[in-house]
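A short write-up of the structure that comes next.
Removed: one protein chain of the complex. Kept in place: all other protein chains.
Now for chain A:
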Amino acid sequence: MPDPEVFSDDALLLRFARGDGQAAALLTQRLAPRCVAFATRMLNGDRAEAEDVTQEAMLRLWRQAPKWDAHGSARPGTWLLKVAGNLCIDRLRRARTLNIEAIAAPADPAPGALAKLEASERLVALDAALATLPDRQRQAVVLRHIEGWSNPDIATVMEISVEAAESLLGRGKRALTQALAPRREELSDG
């Protein structure tokens, strides 16, 4: 079994392409949980749908493996979230087209429902606020502030200029701040 400390994601993907089954297990453990978390946020909290997206994105990664350019700019984790983001946006658009009523409403961030500030409550509030953002803004904000990507990386993955990415992020963050403002008392540290 390849030593996870020694092998980068790129190296594991190349080993996978050459037939190493353990490499697939390691890559899945490394990349898939974060992909599910990302897709869940993109899909307004729908974890089941996020798991389907992750499975599809991982399948595309496996198929890409023999052609993978280890010296290219994309890393497997970055590539995976790019694919997952696009799949999420496709699904959200399709859902809106099919039945606008079927989209899960964001959790009600009603003031008073949360008596005390806890990490889980912050998460609920954040996810509810994220769900109010347009898809692309949400994608940029999650990649920047939760996944920790740089603005140029976000611009590359979203196929926009760095300035456009910064603009999306600025608007997204302002919208989130406004969405959380009514709850500042209950969400504050006390």
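One rule holds in what follows: contacts are C-beta pairs under 8 Å (C-beta built on N, C-alpha and C of every residue); 3 or more make two chains touch, one makes a residue touch a chain; residues count from 1.
Operating definition for what follows: contacts and distances are computed from a predicted model.
Engineer: Using the UniProt record as the reference, specify the protein name of the hidden chain from among "Multicomponent Na+:H+ antiporter subunit G", "Dihydroorotate dehydrogenase", "ABC transporter ATP-binding protein" or "Lipoprotein".
Structural biologist: In UniProt, the chain that is not shown appears as "Dihydroorotate dehydrogenase".
Engineer: Using the document's definition of touch, tell me which of A:V83, A:L126 or A:A140 contacts the absent chain.
Structural biologist: A:L126
Engineer: Hey, which of A:A37, A:A74 or A:V162 is the one touching the hidden chain?
Structural biologist: A:A37
Engineer: Quick one: say which of A:S8, A:Q29 or A:S150 touches the chain that got left out.
Structural biologist: Considering all chains, including the one not shown, the answer is A:Q29.
Engineer: Spell out, residue by residue, where the missing chain touches chain A.
Structural biologist: Looking at chain A, the ones touching the missing chain are residues 16-17, 19, 21, 24-25, 28-29, 32-34, 36-37, 41, 51, 54-55, 58-59, 62-63, 65-66, 119-120, 122-123, 125-127, 145-146, 148, 173, 176-177, 180-181, 183-184, 187-189.
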